[in-house]
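Every protein chain of the complex appears in place save one, which is left out.
Presenting subunit A:
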Amino acid sequence: MGRYVARRLLQMIPVFIGSTLLIFCMMYALPGDPVRALYGEKAPDPAQIAAIKHQLGLDLPLWHQYWNYLTGLFQGDFGTQIASQRPVFDVIEQAFPVTIRLTLFAFVFTVVAGILLGLVSGLRADKALDRIVLVFTLLLISVPSFVLGFLFQYLFAFQLGWVTPTVQNSRDLGQLLLPAIVLAALSLAYVTRLTRTSVAENLRADYIRTAIAKGLPRRRVVGVHLLRNSLIPVVTFLGTDIGSLMAGAVVTEGIFNVHGVGNAIFEALNRREGSTVVGIATLIVIVYLVASLLVDLLYAVLDPRIRYD
């Protein structure tokens, strides 16, 4: 087990280097020069552009730039933004906590509501309640998140007046509730569908019949025997989902004016701030890697037949 984890951690290193290199090359290949853009529509000053590029090392060949970036990274230096001259670390430090709060909130909501709904409809497969849940989840999947965002804003902020239309204080969990629900809506629907299918299928399995025949109380049959075995596909989905919740919140963050990672990476892309994009993307890659490791470990918890030696 310990060796397995160690091996997985070691495997992360080439993945990490490969992904940063890829993103670095992509940023390099994008048209549009960030230093030139400092001057807007006005006449650029070639001497000054050369000086700024030289200072930031942007005049070096690609491999050299990447090497500098990587060695800097291992010393904890994420680089400096071109226009604002702020350390990229500051930008990341500001954006990540907000996103992590929002993601965790959305994630908890997804897990609790999704599994509950899925379980209920799976137990009553093809009954009226199951149909209602099906329609509800289909609706969530088909409605784009910005429609849902504006709808919620209109309903809860303007019609009911329960909340402010945008997040005024990103530490206030009550204010994060609305964006978290919007963000979670799509995953919620998937989790519900996955759980439902899995539960409905396992309900017919031999070991459930055995458990019921043994005379176990219904709560134990459903809670332990049925649910535990049905969660494996759901956990797989949730593991990859946590990464996309973090990075893919650009639209939701925009609507509710949350200044998180999605927004930061979008703005950096627009301004061609290469080191910021690579820095944030790298961290998200790490989140993905750690999450998938956790998922694999959780398999063993859910199903004792799976072992890592």
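Basically, contacts are C-beta pairs under 8 Å (C-beta built on N, C-alpha and C of every residue); 3 or more make two chains touch, one makes a residue touch a chain; residues count from 1.
Keep in mind that, in the parts below, contacts and distances are computed from a predicted model.
Missing chain, UniProt protein name, picked from "Sarcosine oxidase subunit gamma", "ABC transporter substrate-binding protein", "Probable tRNA sulfurtransferase" or "Phenylacetate-CoA oxygenase subunit PaaB": "ABC transporter substrate-binding protein".
Residue A:A95 is the one among A:I23, A:L58, A:A95 or A:A247 that touches the chain not shown. Among A:D77, A:D130 or A:E267, the one in contact with the hidden chain is A:E267. Within the complete assembly, residues 1, 5, 31-34, 36-48, 51-52, 55, 83-86, 90-91, 93-98, 100-101, 104, 153, 157-158, 164-166, 168-172, 253-257, 259, 263-264, 266-267, 270-272, 290, 294, 297-298, 300-301, 304, 307-308 of subunit A touch the chain that is not shown.
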